[in-house]
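All protein chains but one are shown in place.
The block that comes next holds chain A.
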Amino acid sequence: MLRIARATYDAIVAHARQDHPDEACGVVAGPEGTDRPERVVPMLNAARSPTFYEFDSTDLLALYRELDDRDEWAVVVYHSHTATEAYPSRTDVGYASGPAADPRTHYVLVSTRHHGPETGLSGDEVEFRSYRIVDGEVSEEEVEIVETHLFGHSPTTVVYD
């Protein structure tokens, strides 16, 4: 199960809406070894594409150095699909099953295919789903959204680069 604060959830959805029709991507960092996604770090999609996303290799190195300095790791890796459902593609599964990818990562998929003006009316929906991907096997997990004030610490920081 992925347990995530409302503010963190909202930040991911907002990022996906903003970058539509290109795919948006990023991580949610948390204390290393824990399952607590606390700090949203939106990343640039180096592919700038509606069908592909990629962390730029220099950005990736900078990100991991920063995480390392803060004793954090990527609890969540998220990206959006802009024309298809929020389910991992073959390419997603390939990368997530790579030999250096940590199987403890939560992969969040957001789909903006039905998003629209943020009127709150029906027909404007952003799907938000979470998966574990281990050795090519995808298993969906429950997402529990926790209202931020219940987390008992300062609200999630959103760092835009």
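Everything below uses one rule, namely that a contact is a pair of C-beta atoms (placed from the backbone, for glycine too) under 8 Å apart; a residue touches a chain by one contact, two chains touch by 3 or more; residues count from 1.
Going forward, contacts and distances are computed from a predicted model.
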Quiz item: If you look up the hidden chain in UniProt, what protein name do you find among "MoaD/ThiS family protein", "Sulfurtransferase TusE", "sn-glycerol-3-phosphate ABC transporter ATP-binding protein UgpC" or "Acyl carrier protein"?
Solution: "MoaD/ThiS family protein"
Practice problem: Would you indicate which residue among A:7, A:25 or A:40 is in contact with the undisplayed chain? | Solution: A:25
Self-check item: Residue of A:79, A:115 or A:129 in touch with the missing chain, whole complex considered
Solution: A:79
Practice problem: Identify the residues of chain A touching the omitted chain, counting contacts across the whole complex. | Solution: 23, 25, 27, 32, 43, 47, 49-55, 57-58, 60-61, 64-65, 68, 73, 77, 79, 81-84, 88-89, 91-92, 94-104
